[in-house]
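Mind looking over this structure? Questions follow.
Missing here is one protein chain; the remaining ones are kept as they sit in the complex.
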Amino acid sequence: MTDETLVSLRRDLHRKPEPAWREFYTTARIVEELESRVDLDELHVGRDAIAAEHRMGVPDEAELTAWYEQACEYDVDESVLESLDGGYTGAVAVLERGDGPTVGLRVDIDGLPRAEADDGDHAPVAEGFRSEHEGAMHACGHDAHATIGIGALEAVAESDFSGTLKVFFQPAEEVVGGGKSMAKSDHLQDVDHLLALHIGLDHPTGEVVAGIDGFLAVRHLEATFTGEPAHAGGHPEQGRNAVQAMATAVQNCYAIPRHSDGATRINAGVVEGGSAANVIPEEARIVAEVRGETTELMEYMHEKAERVFRSAAEMHDCEVETEIGAAAPSATSDQELVDIVADVADGVAGVENILERDELGGSEDATFLMREVQQNGGTACYVGVGTDHPGGHHTSTFDVDEESIGHGIEMVAGAIEEISRKQP
Amino acid sequence: MTDETLVSLRRDLHRKPEPAWREFYTTARIVEELESRVDLDELHVGRDAIAAEHRMGVPDEAELTAWYEQACEYDVDESVLESLDGGYTGAVAVLERGDGPTVGLRVDIDGLPRAEADDGDHAPVAEGFRSEHEGAMHACGHDAHATIGIGALEAVAESDFSGTLKVFFQPAEEVVGGGKSMAKSDHLQDVDHLLALHIGLDHPTGEVVAGIDGFLAVRHLEATFTGEPAHAGGHPEQGRNAVQAMATAVQNCYAIPRHSDGATRINAGVVEGGSAANVIPEEARIVAEVRGETTELMEYMHEKAERVFRSAAEMHDCEVETEIGAAAPSATSDQELVDIVADVADGVAGVENILERDELGGSEDATFLMREVQQNGGTACYVGVGTDHPGGHHTSTFDVDEESIGHGIEMVAGAIEEISRKQP
Amino acid sequence: MTDETLVSLRRDLHRKPEPAWREFYTTARIVEELESRVDLDELHVGRDAIAAEHRMGVPDEAELTAWYEQACEYDVDESVLESLDGGYTGAVAVLERGDGPTVGLRVDIDGLPRAEADDGDHAPVAEGFRSEHEGAMHACGHDAHATIGIGALEAVAESDFSGTLKVFFQPAEEVVGGGKSMAKSDHLQDVDHLLALHIGLDHPTGEVVAGIDGFLAVRHLEATFTGEPAHAGGHPEQGRNAVQAMATAVQNCYAIPRHSDGATRINAGVVEGGSAANVIPEEARIVAEVRGETTELMEYMHEKAERVFRSAAEMHDCEVETEIGAAAPSATSDQELVDIVADVADGVAGVENILERDELGGSEDATFLMREVQQNGGTACYVGVGTDHPGGHHTSTFDVDEESIGHGIEMVAGAIEEISRKQP
Partner (left out) sequence: MTDETLVSLRRDLHRKPEPAWREFYTTARIVEELESRVDLDELHVGRDAIAAEHRMGVPDEAELTAWYEQACEYDVDESVLESLDGGYTGAVAVLERGDGPTVGLRVDIDGLPRAEADDGDHAPVAEGFRSEHEGAMHACGHDAHATIGIGALEAVAESDFSGTLKVFFQPAEEVVGGGKSMAKSDHLQDVDHLLALHIGLDHPTGEVVAGIDGFLAVRHLEATFTGEPAHAGGHPEQGRNAVQAMATAVQNCYAIPRHSDGATRINAGVVEGGSAANVIPEEARIVAEVRGETTELMEYMHEKAERVFRSAAEMHDCEVETEIGAAAPSATSDQELVDIVADVADGVAGVENILERDELGGSEDATFLMREVQQNGGTACYVGVGTDHPGGHHTSTFDVDEESIGHGIEMVAGAIEEISRKQP
């Protein structure tokens, strides 16, 4: 059974979803919980938690300010909020318990910029913890991740763990923008073994994946097409139509040839253009992402996408500028940690099915942290904690079975303790 | 030379452009000017000026409120503003001067939802009257039209005109949304002769078109595509991509076959869709307009566009709903008024070139008023007043040569007087 | 009533439709008829009839040979056929009848490369004169035109006409490829007045248009896209897909902005590409045409089309070469000839409705001849002869009402005689 105070914490976070680099309330609330629950040795917040120069996908000033001001209206520690101002969110909590390895646990904490379902079938509605922020939602379970991070820290603090535990509460995973800034912070440099986790992923409650692989490398692109306006009735020929360019680009970028070396993806996730029905549109924009089973495949998609954008602009006599945004590499779980996780999972009440390995088929910027640790000679493992989720990830009816939060805590905490015994 | 107080009025209106049905400040300022300049017999404002049930293209509550509140911050008569609340903008001024025909003059007063140029070459920047409202601009000269309406009323009031003059300060022309509501108001029903006018239209300062024809019939359409979101990396096949549907629709609607019966137009003026780079877009929207040299040709374009929207949705397994918005018919200038305007223009200082007729090739909801008057047995004429405009209509560098405001006033006032003499 | 021998001639030509520059049988049969019916002063055939260096749209050797050999199988004068070998088709017949003006009559004689309907409702099927050549058809009435040319010559020969009559039997109108070569031949240089005609054009039997205008200028384009083949299953990414480039080009060329100066057209009339289902297509082709109400508008469409082809190729990493094919300008009918035709038409039995002017809205390379004569100081007129036609022009069920052949002959011959009286 998941601890009731943790369920209540998760629901509070769910109620206040904050997208990438806007996790002001979220970070402050996490800090508050940590301080009240655990006797920490160190707690780094905001600028102190991350390598600020490696942040990617940071929204503009106005957007940051709006969310910051919203957070200020809640009852949280103002001094903590102030240390986050400007979009320096996230925290690293450190527990030192004598000799032993330094083990890291990374959980992500951001929400998504999408509306949550509002009909009565949706549990957060029925039980009163639906998002309070219009157009934002925890649609990928990061509210549960943050909660598991706190629960696991508490559990390890009460165990006979010997070594150092660092929990990384990472912002901005959804825009693959926060992973690198945590990977490059000093805090990660001495980590010997790293765990990361995700809830759901189409696995039901009671099912666990000891080691997840198959992360797609990903890169964000934003193409802005600029043409020339004209009166659409009076002089259509004087316009240079940026929306036609954009539409041509959308159609053709989804049609980039599949690649025999492995999986590729592209998505024109957000588009917009034009100003009024009677004006030939002079500007349009595509916010896209490309992915690949390997970094090479992602580069292949990127190169082709740029070609499509460029030619679509040229076709309609427009200009295009493509801004290259955040990116994340692929990574692999190390077998020794996979074995430990599988063993520990076996003893967790409620866990009934343990898969040794599975492919993610999506992207994750935890891979920055995993690769950093592995390049420093350490090991890393990405764990999947099954949960019954009614809607798919990123959809308006996504929700988690809170039972699985307990599974996650018990499993992760157990694995951390076991690591300190087996991998000194 | 244009009267300096009128130049200053025009610049004040230019500074505060208000799009369709949001002309709160504009209407209040016009009322203020009228009251201070002319001894009117009647002045109808807001709900009293229009047939409210015929308004088209009215924005939503939130949008109206935001603009209303903005207007309240200016120094204008609050009681006038209150009578406009809810988007009931516009005014009708009436001058009674003994026996004679009832002559109408229609001028439109709304701005466009587009940003104004901000470099020093643009006169409103250089001379300090650039738009104060971000994303809004008088890019079609309606600031000058409102000014001409006031100036002409003043001039007629001081002349030996005999009859009744009604000046219609019409809102929402840019969305072809206000014309019908003025055409159907009681005020227009007894008008014997109607003049309407437009500045610019690619004619230079000093050139005049006595009678403009060739108005394209127009209709606004708004198509909303609804699909299904999915994680773009993890399960792209589970999405139903509304942006792909929209892009397919955009491409194909511009490709609707040209028609041998005459000119047609289509424009996907505003598009948008999707929520985040890593989510298969579940919703997208096209704000479009179709036009035709005749109403039949406009219907042809409308029918084809709906077919394109429907099939594009079907192709990507999405749904689409198309809302049919505002519309305007075509119309023709009557020869007897064209003759009068041409004669009067001949005597206006600064007018050097008089074209009897020209084609507009665009749309105008003045046609609702023109047809109403003509169907009631009266005559109507749409006059073009040339002005040097650096940028094209609806573009960010559009501006008028203020000299031509004087031409417009003198010509229109002269024609109104002449009508009262010749068409009793 | 149309002469029965002429009806029978028309049906024979209908049975053997020959597309552009392949009118071997057709020319030979015309020559045979002329020689048997009229005592001509001169008869120029093949190379002697045209300025060979101005031929446009000539098919390749193999195609010419196939049609030539087919013509040889019919019972026609071999020496005539030999003079046409290599695609030098067409003829000019000259009648000298004393002093007076030189009057020209131009009729076109080619068929179209399209299949004819084969169900019993189609008169040529029911009455046994359907096309014998698979994939070719007289779908635009040029069989009737050739017949009218012969009938008019015969009628004028028997009249009291004074002057010189030249009848130009022009090849290759359908590809706008023959007009220029006749316009530039010596035979046209001394023509004072030129008549050209077309049957049908959506006017019923008994209706006549004295002067047709509004010819769209036209130009043919052929774009060849070249990419790189690859195994579509094994290595799709190694291909450069010429069919994707072509499809993108087709979609976007129909979407070239409409122009406010007047009518424009584009058509991707023939496309093809690829070699096998399992090979990424390495080559594709578009045979297109662009048109405009003026030559400038046609140039506008041409320039935009080339841009579309170029960018579509670039988008899919292909090359494109565009060959610019045949073209024709626009032209206007002169009023003095229009008046004469209208007068004469008034006296023709069966003609019940005479329109002075109408717009064609299509293209015609008769305009080359009209402009040549006009530039030399002469006058020209293009006459429309109504005919009930079940299917539209260029469709498989097109046919003419043979009654109207007689109208055409009587009207044209009458006009020629009248010209010699009125325009000495």
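Every chain is named by a letter (A, B and C) in the order it is written, and numbering of its residues begins at 1.
One rule holds in what follows: contacts are C-beta pairs under 8 Å (C-beta built on N, C-alpha and C of every residue); 3 or more make two chains touch, one makes a residue touch a chain.
Every value quoted in this text rests on a predicted model; they were computed, and no experiment measured them.
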Task: Counting contacts across the entire complex, name the shown chains the missing chain touches.
output: A, B, C
Statement: The one residue from B:66, B:126 or B:315 touching the chain left out of view is B:315
Task: Kindly state which of the options A:83, A:224 or A:264 is in contact with the chain not pictured.
output: A:264
- prompt: Which residue among C:123, C:230 or C:256 touches the omitted chain?
  reply: C:230
- request: Based on the whole complex, identify which of C:2, C:131, C:260 or C:363 touches the chain you can't see.
  value: C:363
Field: Touching residues on chain A - with respect to the absent chain
entry: 251-252, 254-255, 257-258, 260, 263-265, 361
Task: In the full complex, which bits of chain C touch the chain not displayed? Write them out.
output: 112-114, 174-175, 201, 216, 218, 220, 228-236, 238, 241, 243-244, 246-248, 250-251, 254, 265, 267-282, 284, 287-289, 291, 360-363, 392-396
Field: Missing-chain contacts mapped onto chain B
entry: 234-237, 239, 241, 244, 248, 251-252, 255, 257-261, 280, 300, 307-308, 310-312, 314-317
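Here is the rule we use: only the chains that are shown with their structure count from here on.
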Field: Distance between the centres, which are taken as Cα means, of chain C and chain A, whole angstrom
entry: 66
Message: Measuring centre to centre with CA averages, how many angstrom lie between chain A and chain B?
response: 47
- line: Check: chain A positions touching at least 2 other chains come out as 234-236, 241, 244, 248, 251, 280
